[in-house]
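If you scroll down you'll find the structure; I have some questions about it.
With one protein chain removed, the remaining protein chains of the complex are shown where they sit.
So, chain A:
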Amino acid sequence: MPMHIGEKEFTKRVDKGLEDDFMRGAVRSAQGRLQTNRANAADELGDWEEWRSLGQEIRQHTMENLDFYLQQLSDKIAELGGHVYFAETADDANNYVSEVIANKNAKKIAKSKSMVTEEIALNDILEENGCEVVETDLGEYILQIDDHDPPSHIVAPALHKNKEQIRDVFKEKLGYTKTEKPEELTLFAREKLRKEFLEADVGITGCNFAIAESGSFALVTNEGNARMVSTLPKTQITVMGMERIVPTWEELDVLVSLLTRAAVGQKLTSYVTALTGPKIEGEVDGPEEFHLVIVDNGRSKILGTEFQEALHCIRCAACINVCPVYRHVGGHAYGSIYPGPIGAVLTPLLGGYDDYKELPYASTLCGACTEVCPVKIPLHEQLVKHRRNIVEEEEKSDLAERLAMQGFSIVAGSGNLYKLATRMAPLLVTPFVKDGSISKGPGPVKPWTDIREFPVPQKQRFRDWFKNREKGGSERAKRGN
């Protein structure tokens, strides 16, 4: 399970999250900030809903013609003198990258942020091969030096840590002596990292979007580290999920605008770097050798299914930033490097229901995610579809629930049985009623009353009241009242 992080059991991960006050404080404040910034940036555009529709159309068109665009991209890169490798599995991708690195006899690798390399656990493999891998995105760097703490968010991987914790990590691991001021922490990391960029033999980047028409790929960052990783080392490897592609620069323009606004509430990030093939004669910057690794790892199985829209995701994390469940449990509770609503949709698709069947249920279906998604992925609907698959196709729901739902189906399907059941309800709960409320409910009501009072069913149901009233009404009518 390369995508997997933390304890195997979902409930244990959730409990750990709920008990971590530092993490929850950090997540609350980050969510508040990111939500406000996103909303302001969206309002500022004026016609946000039209932009979203455009984003949705672009992603839909691209996925429907993915084979065409991937071929175009691949041909173009070959033309430019780069190498393209289609990796069907995580292992294929890791093996290819390992080979390139071995051929170069490279030992030091500088990396910029990439979720797909987290997904395939590339760093673990490279380290096993004896390479020194340095994460150069500040968030990823913090996590790496903190004994490879996994990311808890797809844009801000160290979101679960506050600045005091980061100070302590730097202090303990790197001998940092200054304060928890973000400026001081950043400057310290910057100095450390500068050296790494210059020494690295190979640079590995992710890819926000590849541009099919020109064979380029674009990186969206605020730190500029991706630009360093992709220009300083002699050999560069870019790893992309196979869906991260746009037809032309025009579509890139739209999607980058949506991405930066939805992700961090910025009109544009400090850096949007686009690279086209290896260095050619006469050029000063850029790698001498360029490899693009296009990772499938389960994605092509999603194409053409009712989950295809999950591949529309542009990894902005807006859904994560508004999710009230994520807010309380944090990213690690999802057990996947893809947390939050998109993680709950994507992870079971890539990693299977056996390991991730709880994730689609880790949502109240409040729809906040769907509302903010810049490319209109109906996230909460996809979660319901997962639930349907888990129950009806995989038959992985528990017996007690299945029996309860069987009973529900029979009763709710019949007006008479339902009437009988609602008439019986007050009698059935009578033993549990105390002072007009139910504090300790039986069986299925227990998880409810562990936390909340359960209301007492009324002896006179609404329908009884209505019937009596109608009788009264018709009598009044007869009296000419």
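Just so we're on the same page, contacts are C-beta pairs under 8 Å (C-beta built on N, C-alpha and C of every residue); 3 or more make two chains touch, one makes a residue touch a chain; residues count from 1.
Here, contacts and distances are computed from a predicted model.
Taking the options "Ion-translocating oxidoreductase complex subunit C", "Sugar ABC transporter permease", "Sarcosine oxidase subunit alpha" or "Lactate utilization protein A" in turn, only "Lactate utilization protein A" matches the UniProt protein name of the chain that is not displayed. Across the entire complex, the residue among A:S270, A:S409 or A:T430 in touch with the chain not shown is A:S409. Note on the undisplayed chain: of the listed residues A:G224, A:G286 or A:P457, the one touching it is A:P457. Interface note: of A:A121, A:C366 or A:V433, the residue touching the hidden chain in the full complex is A:C366. Residues 14-15, 18, 324-325, 328-329, 361-368, 370-371, 384, 386-392, 397, 401, 405-406, 408-416, 418-419, 422, 425, 437, 439, 444, 447-448, 450-458, 460-463, 465-467, 469 are the ones on chain A that touch the missing chain.
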